[in-house]
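Note that this complex is displayed minus one protein chain, with the remaining chains in position.
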Amino acid sequence: MTATAAELTAPAARGLDRARLIPGLAQAAVGAYALWAFGLGARTASGAKAAVGMALNPNAPGALGMQTFPAAPVAIALSLVCVVCGVARAFAPLGPAARRGLTVGYVVSFVLAFLVWASAGTSTLGGVSLPGVLNNTLIVSVPLILGALCGIICERSGVVNVAIEGQFLFGAFSSAMAATMSGSVWIGLVVGALSGALLGSLLAVLANRYHIEQVVLGVVLNLFALGLTNFLYDKLLSPKAAEFNQPPVFQAIRIPGLADIPVIGPVLFDQNILFYLTFLIIAVLQVGLFRTRWGLRTRAVGEHPRAADTVGIKVLGTRYRNVVMAGLISGLGGVWLTIGQVGSFTTNMSAGKGFIALAALIVGRWSPVGALGAALLFGFAGGLNNALAPLGTPLPGQVLSMAPYLATVFVVASLGGIVRAPAAENQPYVKD
Amino acid sequence: MRLELRAITKRFGSLVANDRIDLVVEPGEIHCLLGENGAGKSTLMNVLYGLYHPDEGEILVDGEVKRLQGPRDAIAAGIGMVHQHFMLVPVFTVAENVVLGDETVTAGFGGPLGWLDRRKARREVREVSERYGLPLDPDARIEDLPVGLQQRVEIVKALVRDAQVLILDEPTAVLTPQEIEELFTVMNTLREAGKSIVFITHKLKEVLAIADRITVIRRGRVVGTATAQMSEQELASMMVGRAVQLVVEKGPGTPGDNAFEVSDLTVLDQHGNRAVDGISFAVRGGEILCIAGVDGNGQSELAQAILGLIPVQAGSITLDGRQLVGGGPRRTLDAGVGFVPEDRSRDGLVAGFTVAENLVLDLYKSKPFAGAFSLDLTAIGKNAEARIAEFDIRPTDPDLPAGTLSGGNQQKVVVAREMSRPLRLLVASQPTRGVDVGAQEFIHKRIVAERDQGRPVVIVSTELDEVLALADKIAVMYRGKIVGVVPPDTSREQIGLLMAGITDSAAAAQRSAAPAGGTAGGTAADHVEPGEGADDGAAGPDRKREGTGS
Partner (left out) sequence: MTTQSTEQETPAPEPFGGLGQAARNVFNAENSLLVTFLAVVLALVAGAILMVVSDTETLNRAGYFFSAPGDFFSAAWHDVSSGYTALFKGAIFDPATVNGTPTQFFGPITNTLLMATPLIFGGLAVSLAFRGGLFNIGGQGQLIAGAIFAAYVSFAWHLPPGLHVLVAVLAGAFGGMLYGALVGWLKAWRGAHEVIVTIMLNYVAFYFLGYLLNANGFHNPDKLGQAVSKPADADARLPRLFGDSVNTDVGLVIAVAATIATAWLLHRSKLGFEVRALGINPRAARIAGINVGRTQVLAMALSGLLFGLVGVTQTLGTTNPNNNSLSPNIDAGLGFDAITVALLGRNRPWGIVAAALLFGAFNAGASVMQASAGLPVDIVNVVKAIIVIFVAAPQIVREIFRLRTQRAPLATGGKA
């Protein structure tokens, strides 16, 4: 029996090999390109030194100074790590955990190689500020994370939510307005979250009760939210800004002790309450989805609603509750955009972040921690853009902005058959 | 627990699925609900399980009227159900499926965010499965388990909820004869433990083998009760309403040379197991080869491989000397193969297309229905009228969406289409599944007519009656292999043994391995039990259930 079993699994394993070969080789090729461009290119050649700033505010007393080191060897070494990871992925017989490790190693080395290259010869300009890049990354990532978490809850319950973008707009708009009118960020927060949930409940009713195709529905709701917020902005918020659109913003809460850790301290532990709340929600959802009764039932409803129904779980009730609750979370994403960051609302200020959140949840394979990773990666591309702008890299900003989207297409295309969405996604549940 | 249904009536629109049905299930009995496909058995059981609400009538548990608003009420009343299409979440483990909806939570935040007690879940699965002799690995994922084990999970799921009455809806349809024996052993154990079982089936032999009492349903009504002492013929005429005889008028064939040959064919299923395992057979022109076997022994994959729908791992398929492997469905169809898929509504028809469009679904490209780019709607319409008349398809309007036709007429559309062009081979899977008797006879006649015109015909059927009526030659498939090729006058018993994988030599081995009556011993040799590697998803050619996530 054992012999036959091994013999039988052999063809399947060979098939998997082929599935690994192409992405692995592609990774190695990109790594080789990095070697050529970052390690051997003109910017790092001629012994230029990479310069990395280590403090968010270099002029503060006691701040770490700028660090410099030779750029070319480091960039070459990191690029080589990329190539090795790609080759290993293509040819080495590895388990899934090891492959995941390789992917992380690949991404990290690639990003570092890029940073070294970008910072080469910039010491007179202050170098690439590492905490600055990290901070930018996190700030850009927060709404992506919140949006992706919203999408995860919805999709795990079997409802596709393309309206995250609209929920952001609703949340951003109403929190700015409510905070201005009341003078309280807290009221702004509550109103913002609730208005995300409002759009969520619209989605839930139209999808579950009226069975509108959910992708189309999401697109239409986005147009609705965009139209409504644009209209009200032009009509009210813009002409009467003092009355409606000059909200207070959340102040950073410095966590004593932790905030003094060099480099990461001020980035992670000197942020506002929404920032901490985001990470709390990630943890709660990760545990909630996979360890609690609510999570088990939610996943059952998203995978096989009829089976859930036959054991007495209320399928539609679960979907309604979850989609509305998820709306609160993406509403928070909108809150972050206004009173969590810049304060006042501007038209279309979500600027496609809701769609990137959607991509993050897919790249993160419908898990909160996975989505966190993907959102950070997307946020990094955005954050880097801001940090690199003054350094005069030869790379046009648009190319860097494009990178996360291209990466997503690549990931989705190479994982196509492997990544599995909840089975009952986008299928309205109808009892006989 | 004594269960009583009084005058249950359930209508769907104008259709009366259950018409004043009375049924009493005594404690500790196995009660068979016997009826043809579509007689209303499943509807009745869905009423009993709270999934449908009866329009009239009441349900009594131990003499007390219960209003079952949903499955939760039914479960609370001690009713458990094993659905024909399993209600299991494929990506969950056994333990997760068993406790779903009835989870124990420890501390946590209580309420919705309660922490799942997974240890207790596993323990419950182990306890129940040991008590009733249903070994299961609580951590195996459902989608990795063979069908027989999935069914076991369903039974354990009901028992963990302390079901006193267990409804088994067509449980044997997906099992091999051995697994059926095994299931019967379990049912006996449960009966001895004082549980009642409602056993739904349309197979007479099984009824007689296990039932304490039998209720026969026809067209939504109870037509009588019976005991296991009645003869098969008596039961059959009760079930069908007239004496049954399945005879196809069929003269002796005049087989020619080998026209269609399959040799050493190996096909993998989606899990990488050998669904078809190196089989060879040949069919001569003017001969009907029936492939018999229990559902899920590789017949579907064989048919799909012939069409070119799924890739072939090894071997060859030739028609009149032409290789069919590697060409895909289009080339196979163009080579003159007529193909009737086993699930017509899913695979054979486009429900939203008109009957006329469906009648050219795989012919639309060729003359006279199309030119270089455009379709000839006149020719398509004429073709539809001709086919509708020839095959007596009703209603006769060619512009109706095919989805609105009855099952029998849908099947006629598929058969009509496949036979409306010059064929060199006909392959039909389950050609009369779920089709009324009239349509069944008609389709059989047409199949025989194809043979009489000198064509090779391959019929895949799990209905032994159909096989015996149609075949010139019977090949029996078991676990991806052909275990025997026998003439059509072979006894049912002998074919039955082959369907269970028992060839003469295997039977001898079996006898020496397991003493008389030791069905459980017989299975242990064949089954990979969980914990021995079944959960890694590569446990040999065990049949996997497709589409669990319906």
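The letters A and B name the chains in turn, as written, and every chain counts its residues from 1.
By our rule, a contact is a pair of C-beta atoms (placed from the backbone, for glycine too) under 8 Å apart; a residue touches a chain by one contact, two chains touch by 3 or more.
Here the structure is a predicted model, which means the values were calculated and not measured.
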item: Per the touch definition above, residue among A:N59, A:T124, A:Q251 or A:Q398 touching the missing chain; value: A:Q398
item: Which residue of B:T404, B:Q453 or B:S491 touches the chain not shown here; value: B:T404
item: Options B:R6, B:R20 or B:H85, residue touching the unrepresented chain; value: B:H85
item: Chain B, residues in touch with the chain not shown (by the definition above); value: 12-13, 15, 17, 37-43, 46, 83-85, 219-220, 307, 309, 328-330, 332-334, 339, 341, 343, 345-353, 357, 361-362, 364-365, 370, 373-375, 377, 401, 403-408, 434, 436, 546-550
item: Chain A residues that touch the omitted chain in the full complex; value: 162, 206, 210-217, 219-224, 226-228, 230-236, 240, 306, 352, 355-356, 358-359, 362, 396, 398-399, 401-402, 405-406, 408-409, 412-414, 416-417, 421, 424-428, 430, 432
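The rule is short, and it goes like this: only the chains that are shown with their structure count from here on.
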item: Centre-of-Cα separation between chain B and chain A, whole angstrom; value: 46
item: For the chain B and chain A complex, residues of the former touching the latter; value: 46, 49, 51-52, 70-72, 75, 81, 83, 86-92, 96-97, 99-103, 105, 108, 112-116, 157, 268, 271-274, 313, 528, 533, 538-541, 548-550
item: Contacting residues of chain A [partner chain B, same complex]; value: 1-2, 4-5, 8-9, 11-12, 15, 288, 291-297, 299-300, 303-304, 306-313, 420, 423-424, 431-432
